[in-house]
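Only one protein chain is missing; all other protein chains are in place.
Think of it as A and B in the order they're written, each chain with its own count starting at 1.
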Amino acid sequence: MNRLVEFLVSPAMKILLIALALVFPFVAGDEYQIYVMALAFIWAIAAYGFNIITGYCGQLNLAHGGFFAIGAYVVAILTVDHGWAFWPAFVASMVAGAVFGFLVGVVSLRLKEHYFAIFTLCVGYIIYLLLDKWEEVTHGSLGIINITPPEGFGLIDFTETIPFYYLVLFFLVLAIWLCSRISNSLVGRTFRAIRTSDDLAQSLGINLMRNKVLAFVLSTVYAAGAGGLYAGVVRFIGPAEAEIQHTFDLITYMLVGGIGTLMGPLLGTLIIMWLTQFLQSLEEYRMIVFGPLLVLLVIFFPMGIIGSFLSWRGRRAARRSPAHKTLSRVTEDDQDDKNREAGNNA
Amino acid sequence: MDLFFQQVLNGLTLGSIYGLVALGLTLVYGILHVPNFAHGALYMVGAYISYFVMVDMGLNYWVAMIAAAGVVALISVLCERLIFHPLRHAPPIHDKIAAIGVMLFLEAVVQMHWGADFRRMPTPYTSILHFGDITLPAQRLLIIVAAFSLMGLLHLYLKKTMTGSTIVAMAQNREGAFLVGINANRVAMMTFAIAGGLAAVAASLFAPINLVYPAMGHLLLTKAFVIIILGGMGSIPGAIIGALIIGFAEALGGFYISGTYKDLIAFALLVFILSVKPTGLFTKGVR
Partner (left out) sequence: MLKINNLTKRFGGLAAVNNVSVEFPANQINAIIGPNGAGKTTFFNLVAGAMPPTEGSIEFNGVDITGLAPDRIARLGVARTFQTTMLFDKSTVLDNLIVGHRLRTQSRLWDVIINSKRLRVEEEKCRAKARETLDFVGLSHIADRYIADISQEERKRVAFALAMATDPELVLLDEPAGGINPEETVNLAALIRKMVDHGITVCLIEHKMDMIMSLADKILVLDHGEKIAEGTPDQIKNDPVVIEAYLGSDQDVEA
């Protein structure tokens, strides 16, 4: 038991996960499964961005899906209407994510809690309305087709599913790697101090605005980058990409896996994406299941799978330490999150 | 000039509907400090219940409206009991996420049952009234009269009844209200019932001159939020004034500036206001 628990949080587990991801195309039943997995990875990248601003920094950004759409549209507009190649357009999508993220962040992050959530909900809606109505630039409700796929420079053909799968996997690993760096570092600790309390963080000499904007811009770059990749693989996008539904999907992914944990967003995305695949008939009505699931999760299982596991492991270890003397009591008030140290190891 | 008055009347119609929806939202916020993201979905469900009773069951428009108000009030109370009450001590993002879950669920259920198509609800009041060169469809007049009567009734309820004044007291000072032994559960349930009922009535009034579809609550919800931020979260008169401001701004802006982007006016206003004053326009000083 102990050895299993420790294996799950060891570096060997990371290597095993990457190995599994690498061999997946060879064990997958058909190409469609590989395609679904690549899409899941893209959404997972967006979920990692969400995790930075909401999981680590505690700010519920309801425009996150909108930034995903911005990234997708930048790639689409630049490649289709302006003849750009995919790669520069992809870089541009992340730059656009950073620029818009900075502008929105500077205004919205001065707002606290509810105001921030409501404001970003409106920002998400503005993004949707602009994509839908500004026909000269966005092609309006028709959407944009024939988006240029990533160039392989004669070596690789990214219109094929398997090469694209590996490309997305590369970016996913990069995204998780950066997240783990941040999470382990003083920068991540600064974000989490802000999540605990704005007032506390400020009394510790932390500049709220600077750090919140940093977390926000990081998250929008993740979202826009994921959107750019999405445009490259799906090659057809419309204003529906900016619908608030996607933001809520991402929240579900984060909550199921464990909000504020390192592996939570990936686990949650994979579980829900595959569950949706198995319940194909549900696709359109998936929210009949996921809506109540979301509610049940926040009431009964707010730490998600990874969060609960790490919390259980951490407290078990603390109980076993000789210094332990008082009885554990379960606090119901702060059902927020879990062991930082342990989270960093996972 | 007549065109201008026509737009003022349109603004009044819009403002009435927005007012009813925003009132519920602001009451719930005042009591529980939850921004109820499911409020727009309650409005949408109200429209569908009305539609169902009137079109499928063939009953009277007013019966449909009352049925919708009752059903939605019940759903709203259930949300309070089953979700917001258990989450009252949870970290701040949890109740928001749960509210979103409710919203998605209600939309999905409606979409499964009625499909995603746009529907038009008939109205028994199809005549058009003329005042000089100004025309006013009877339904719009009905909206304005009904909305303001309801606001008046709500005002009486909050001022004259025990539960009503308790709601106001709690909205103003939650801790204080708890100290003097107010039955907070009853007040919270009553507030949610009123909020749901108002949303359903607003939907039933507005549906005949608008379209009925599962996502119809999204835009209204976001606008209602803009309104209560404008008027001060938790403030009742603020919600009504804010609603009229947005209603007029949209009607006049949509006519004189751009019809395509009229929905953006509310948001542009919000961005502007919050950029200037991050705590909203009419909020009291931080205590």
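Keep this in mind: contacts are C-beta pairs under 8 Å (C-beta built on N, C-alpha and C of every residue); 3 or more make two chains touch, one makes a residue touch a chain.
Fair warning: this is a prediction, and the values are worked out from it, not measured in the lab.
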Touch criterion as defined above, residue of A:19, A:204 or A:296 at the omitted chain: A:204
Among A:214, A:229 or A:270, the residue in touch with the chain that has been omitted: A:214
Among A:93, A:120 or A:311, the residue in touch with the chain that has been omitted: A:311
Touching residues (missing chain, whole complex) on chain A: 178, 181-182, 185-187, 189-190, 192-193, 196-197, 199-208, 214, 218, 303, 307, 311, 314-315, 317-318, 321, 323-324, 326, 328-331, 333-334, 336-341
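Note that in this section only the chains that are shown with their structure count from here on.
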Chain centre separation (chain A, chain B; CA means) in Å: 32
Residues of chain B defined as touching chain A within the complex: 29, 33, 35, 37, 83, 86-87, 89-98, 100-109, 111-112, 218-219, 222, 225-226, 229, 233, 260-261, 263-264, 267, 270-271, 274-275, 278-280
Contact set on chain A toward chain B in their complex: 54, 58, 60, 107-108, 110-115, 117-119, 121-123, 125-126, 129-130, 133, 244-245, 248, 251, 255, 284-288, 290-295, 298-299, 302, 332-336
